[in-house]
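Structure first, commentary second.
Excluded from the complex is one protein chain; the other protein chains are retained at their positions.
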Amino acid sequence: MTLTVTVWGEFVHERRNAEIAALYPDGMHEAIAQCIRAGVDDAAVRTATLDQAEHGLDEPTLASTDVLIWWGHLAHEQVDDRVVDRVQARVLDGMGLIVLHSAHLSKIFRRLMGTRCNLRWRAADDRELIWTVAPQHPIAAGVPHPVVLERHEMYGEYFDIPPPDEIVFLSSFSGGEVFRSGCCFRRGKGKVFYFSPGHETYPIYRHPDIARILCNAVRWAAPQPSAIDTHTSPRSNKNWWVSA
Amino acid sequence: MTLTVTVWGEFVHERRNAEIAALYPDGMHEAIAQCIRAGVDDAAVRTATLDQAEHGLDEPTLASTDVLIWWGHLAHEQVDDRVVDRVQARVLDGMGLIVLHSAHLSKIFRRLMGTRCNLRWRAADDRELIWTVAPQHPIAAGVPHPVVLERHEMYGEYFDIPPPDEIVFLSSFSGGEVFRSGCCFRRGKGKVFYFSPGHETYPIYRHPDIARILCNAVRWAAPQPSAIDTHTSPRSNKNWWVSA
Amino acid sequence: MTLTVTVWGEFVHERRNAEIAALYPDGMHEAIAQCIRAGVDDAAVRTATLDQAEHGLDEPTLASTDVLIWWGHLAHEQVDDRVVDRVQARVLDGMGLIVLHSAHLSKIFRRLMGTRCNLRWRAADDRELIWTVAPQHPIAAGVPHPVVLERHEMYGEYFDIPPPDEIVFLSSFSGGEVFRSGCCFRRGKGKVFYFSPGHETYPIYRHPDIARILCNAVRWAAPQPSAIDTHTSPRSNKNWWVSA
Partner (left out) sequence: MTLTVTVWGEFVHERRNAEIAALYPDGMHEAIAQCIRAGVDDAAVRTATLDQAEHGLDEPTLASTDVLIWWGHLAHEQVDDRVVDRVQARVLDGMGLIVLHSAHLSKIFRRLMGTRCNLRWRAADDRELIWTVAPQHPIAAGVPHPVVLERHEMYGEYFDIPPPDEIVFLSSFSGGEVFRSGCCFRRGKGKVFYFSPGHETYPIYRHPDIARILCNAVRWAAPQPSAIDTHTSPRSNKNWWVSA
């Protein structure tokens, strides 16, 4: 069965900044899409960006998306609230959502969390180590312990999110901070994975361990059949103790 | 130390319906307030209602509230979004929030959950049993197992909420349904307790076991000192491995 | 990739009681094995019983088992502690474990939980409804809401287990009780699923919805590659901030 993955990229910074453009000449979304194409055999991967009509996330596109990956940074407030409503509804209906790095402040992530989602940060070439704390979790399958990112932006606690349903990874930084860098959330019929690596000035999405984690997350977040409808609060007049 | 508790009641149905008015002549908020006054020695309890200016929840009132209790049913959409913003901000800053019964569809609860919060229901004089599944949790202290509500509205699964951080109570109904009836959520620096008993046509808030649970919840939800500020994502330039 | 599943059955009651023998002429383990053979394409399924040498769970058998299913009732105390040690070690090393019904009091389950694992019960032809409370969980994929068991033994709360890492199913019974009937636990590198349906005097393991759940659970519990070794507490002399 084919898994349809849509990678959404803000695609703003890559076109303004030569350093980032050199790392990601086709945009970060293309680099992320390439990870999934190379690592998930049965995935059909497409991309969408902020500058497209409806940000590339019109109703038919979302309806046919199994897993949506979201990277944004500079332009969170430019994302149309109606598109955010639509993405939220699709997650609650079962679509998987993978939220990357600076998208911790995206409208869709804050909407699904209910909290401020703030954190500490520092862009100063910290070394980051990503330690697995759930070796039995599918997103950690085959992942080295720790994963080493030679240089990355620091993200540190306190990260203002609800207690994750599962914490898969914790990161340490050479400046001394810690971060819950891989967190799972269950929302409605959908699964959400937040993964912090991915600053635009480092080639994080070229790193094979990061690619492995993204591919594991796509498979984990895939939708599944469910008899449950969460769109209304139905009145139920049945007495279950009386057999039909 | 005094604990300041504000009980918010929609106070609409009680004024329209003779049956409800007979049960709660001063409004449901007054009955709930009475539970807290009688059971929490150090509580200063006040009430607020929808028809007041800013629904009785202006900035100074919220700023001085330690725990807010919320009951609403008919008029969720009449609650001003700016008041919802304010309540959410206060919860994230540490105020406790207790959400009762039909307030599962209140704007503030849906905002904090990020999900639809729908459920199944039936108003047909079901008997409800409230079973404790966390005997070590402070909200279950001294509570009978089960608590028996002779007649109550049925609320049944699937209840579209995030997996609770702690489930304290599960209910069964004489029609056959189950419900996660006592659920704790941690959001920002605040604690949230959802408790399903409390339909307006039954004298639920006159029941001593229910009063005990509400009082336990108030104490559990009380704010506490914290050095953490979640209002911004601050840049941190300190290297922690270099002693000051 | 083939998934090797071992179904362990106590196989005592089936040989003593004509009613049970009529339902399960080859033993309950064979009925359970048949569910997995029919529903998991890539599974190689074998069985083991109490009366075999080392209860059929010698070192090579366990070492080659991906998922172990455990049903026991009358003879928990006859299970050799050395076999329990071995099963526990295999779970902590990654083998999946599915614990069924009365095996809530098995040595291996109590060992992995650390609690007494007691519950309330009544064998009186209750009707049981199994409600899904985690529609996004792989074990609930394609499962009706609710699953109806026309007649079954009642298991009720309080069930003395640690708070499950994930609750997938809640059951109600026609006598009024509730039960956390489908619970996931992560222990070491292994995954454990407790599922309460399966009393020996009812044909529960002939029920297609139950078979579906068991098959889902087998796939969920399958082991995965991990770089982590939990056998010792190693001394680490590396300073990670110094690149190699």
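The first chain written gets the first letter, and so on, giving A, B and C; residue counts start at 1 in each chain.
Note that in this section a residue touches a chain if its C-beta (ideal position, glycine included) is under 8 Å from a C-beta of that chain, and two chains touch if they have at least 3 such contacts.
All values reported here derive from a predicted model rather than from experimental measurement.
Visitor: Who does the absent chain touch among those shown?
Guide: A, B, C
Visitor: Tell me which of C:D66, C:E128 or C:E177 is the one touching the absent chain.
Guide: Touching the chain that is not displayed is residue C:E177.
Visitor: Taking the entire complex into account, which one of B:L129, B:I161, B:V178 or B:L214 touches the absent chain?
Guide: Considering all chains, including the one not shown, the answer is B:L129.
Visitor: In the full complex, which bits of chain A touch the chain not displayed? Write them out.
Guide: 127, 129, 131-135, 145, 156-159, 163, 166-167, 170-174, 176-178, 180, 241
Visitor: Please give every residue of chain B in contact with the chain that is not shown.
Guide: 94, 127, 129, 132, 134-138, 140-146, 148, 150, 165-166, 172, 174, 186, 188-191, 224-228, 230, 240-241, 243
Visitor: List every residue of chain C that touches the chain not included in the displayed model.
Guide: Touching the missing chain: residues 88, 92, 105, 111-116, 118-122, 124, 154, 156, 158, 160, 162-163, 165, 174-177, 185-188, 228, 230-241.
Everything that follows uses one rule, which is that only the chains that are shown with their structure count from here on.
Visitor: Spell out, as numbers or ranges, the residues of chain C touching 2 or more other chains.
Guide: Residue numbers touching two or more other chains: 127, 129, 132, 134-135, 145, 166, 172, 174, 241.
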